[in-house]
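Heads up, one of the protein chains got dropped from this complex, but the rest are sitting where they should.
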Amino acid sequence: MPESQQPDGAIAGTGAGGAMDLATGEATTLEKTPGGPEGTGPQGKPRSLWSDAWHDLRRNPVFLVSGAIILFLVIISIWPQLIASGNPLECHLSKAQQGSQPGHPFGFDGQGCDVYTRTVHGARNSVTVGVCATLGVALLGSALGGLAGFFGGFWDGLLSRITDIFFAIPVILGGLVLLSVVTSNTVWPVVGFIVLLGWPQIARIARGAVITAKQNDYVQAARALGASNSRLLLRHIAPNAVAPVIVVATIALGTFIALEATLSYLGVGLKPPAVSWGIDISAASPYIRNAPHMLLWPAGALAITVLAFIMLGDAVRDALDPKLR
Amino acid sequence: MPQTSEPAGEPILEVSGLVKHYPLTQGILFKKQIGAVKAVDGVDFTLRQGETLGIVGESGCGKSTVAKMLVNLERPTAGAIKYKGEDITKLSGRALKAVRRNIQMVFQDPYTSLNPRMTVGDIIGEPYEIHPEVAPKGDRRKRVQDLLDVVGLNPEYINRYPHQFSGGQRQRIGIARGLALRPEIIVADEPVSALDVSVQAQVVNLLDGLQSEFDLSYVFIAHDLSIVRHISDRVGVMYLGRVVEIGSDTEIYDHPTHPYTQALLSAVPVPDPSARDRRERIILHGDVPSPADPPSGCPFRTRCWKAQERCAREVPLLVVPEAFRGAEGPAVHPSSCHFAEEMQVVPSE
């Protein structure tokens, strides 16, 4: 069929009709993206999802604001002395529950400790618990859930039953039992406990997302090309299954900081003289009516932190979805 | 018409006794098998170099499962698929990967067959990443752009994402990916059924043109008998996991001998209102039986108006029926019916 390609031109790759086809295509399906990635010229560098996502994020105000907050939190977690030179353990009972004073902008707590200093110094433990527990939960949960969802069969069944068992463990009771035998006064037992109990939730979500993504024809197409399992998982399934994990993990981050507070309040989490927002929130909550400032500052810091991480998660998730560009 | 002048090529793909049963299981952790869905239950055919073999059938007849086994996405329960004499169902590792280069697939749904999070360049270039020996790294981008050009898309679209294209354009991207490794065989599973009528013709013509340009052999799977006739040299009709009739397009469309083929053909609406008075419709009663519990003997007997006691007892083989043995003409072709007889159901011009 030598003449088959040309007559109407719509099919021919190089014919004038081919160009028409594309011109129409241009007008109909591509006009929604003025500027954007195409604006940089057709012969620019080859791009990938990640480079496009980064290109996008750098221009996203939500990402910039949340990133700045998180960067600030990390810095004061490492060097709290940069903005609060006082000693968080230096307390004067005589000043208990007093409000704002020169040099003590946030006032004093029930023990007469400076709330500003304690809030700044508490960031380290709280952010460490929140970030490390979230990372641990997300990595362990998505690895186990993702693999179970991808391979299916016996291991999938086993994992599902194990997550069922974990869901049945009451968190507080589990914490009281497991953490009461630990004598360390660092955040790590608490982080470990949260990861141990938290991963099944993420595992379930990751498993479902992977099973959904796995059924798409593009995974089959890659398999038919001879792609290895690791390529299928990392290149095709993971980017398409990561969104729900990001959403749940960033929301869980706040819960984990609060959980640390609860455990500390019950005496099995961080033990004084350790400083954390959780401990301070617990300690201040009985006095909310006569000295709300004691609660307000650490709780406010917690809220801003959680919000920053949720915003970051949202921005990353959107950047990884080309349809939203 | 390409068919008339074409010499029958060498067999490139020989399928024999192909079976795929999906186990039905029960149990939460330790599963026990309680039955099987007989998706494909003994399929034989040969694909020759340079030809298009159409496979038609209704949903659930097993045609898509056959396609998946041809490209090794599913392992057959039994049977062999010989590519140039080598049984590819037993291969694994490097040998399988090498065979995969030569048998590629085009998928039905252009909306799910392209990874939404990869650029067009990455999608069409992925075959080269998986098979790096085909194209040196520096050469790949150029090759991808050439492929875009071949399928009628602007090579400058390389950095765009699938959602920026229409259905027809996306199907072209899928075809370009299938061509990247220069395969000899392309298995196309309903490649145009998700597209608009006016775009279907563009894609069918593209596939037609590529066949001669790249010397491809096609297995073209579809439920639309009109499109299959248009593109195929030979046609196999499937019902409930088996091929019930196979032959050249004239043999199947103008001289069908299996009652199912006749019913199927008579049911296809012809876009010509004057034909509605001339045509005799065979309206089948009942539904396709469940492949988990197919009827004994001939799978079609529960809906067949010719069925007799023999049909329940004896599975008809896919051979030239007794009635036609020794005869000549287009009605003489394999048809798995005990009571095969010719009937013209497609109105001729």
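Annotations
In order of appearance the chains are A and B, and numbering begins at 1 in each one.
The rule is simple: contacts are C-beta pairs under 8 Å (C-beta built on N, C-alpha and C of every residue); 3 or more make two chains touch, one makes a residue touch a chain.
The working rule: contacts and distances are computed from a predicted model.
Hidden from the displayed complex is a chain whose UniProt protein name, among "NADH-quinone oxidoreductase subunit D", "ABC transporter ATP-binding protein", "Cytochrome c" or "Ferredoxin", is "ABC transporter ATP-binding protein". Here one chain is not drawn; of B:Ser64, B:Gln145, B:Gln164 or B:Gln202, the residue touching it is B:Gln202.
For the chain missing from the display, the contacting residue among B:Glu86, B:Asp215 or B:Asp272 is B:Asp272, taking the whole complex into account.
Contacts to the hidden chain, counted on chain B, fall at residues 1, 3, 58-59, 166, 168-169, 196-202, 204-205, 208, 223, 225-227, 229-231, 249-250, 253, 263-277, 281, 283-285, 287-288, 346-349.
Following the convention adopted for this analysis, only the chains that are shown with their structure count from here on.
One simple way to say how far apart two chains are is to compare their mean CA positions; for chain A and chain B this gives 45 Å.
On the chain B side of its complex with chain A, the touching residues are 2, 28-29, 31, 68, 71-73, 96-97, 100-101, 104-105, 107-109, 112-119, 121-122, 126-127, 130-131, 141, 149-154, 156, 158-161, 163-166, 169, 174, 177, 181, 202, 205-206, 208-209, 212.
On the side of chain A, the complex with chain B involves touching residues 1-2, 4-5, 10-14, 18-19, 21-22, 25, 28-30, 32-33, 37-38, 42-44, 46-49, 52, 154, 157-158, 161, 216-218, 220-228, 231, 235-236, 239-240, 320-323, 325.
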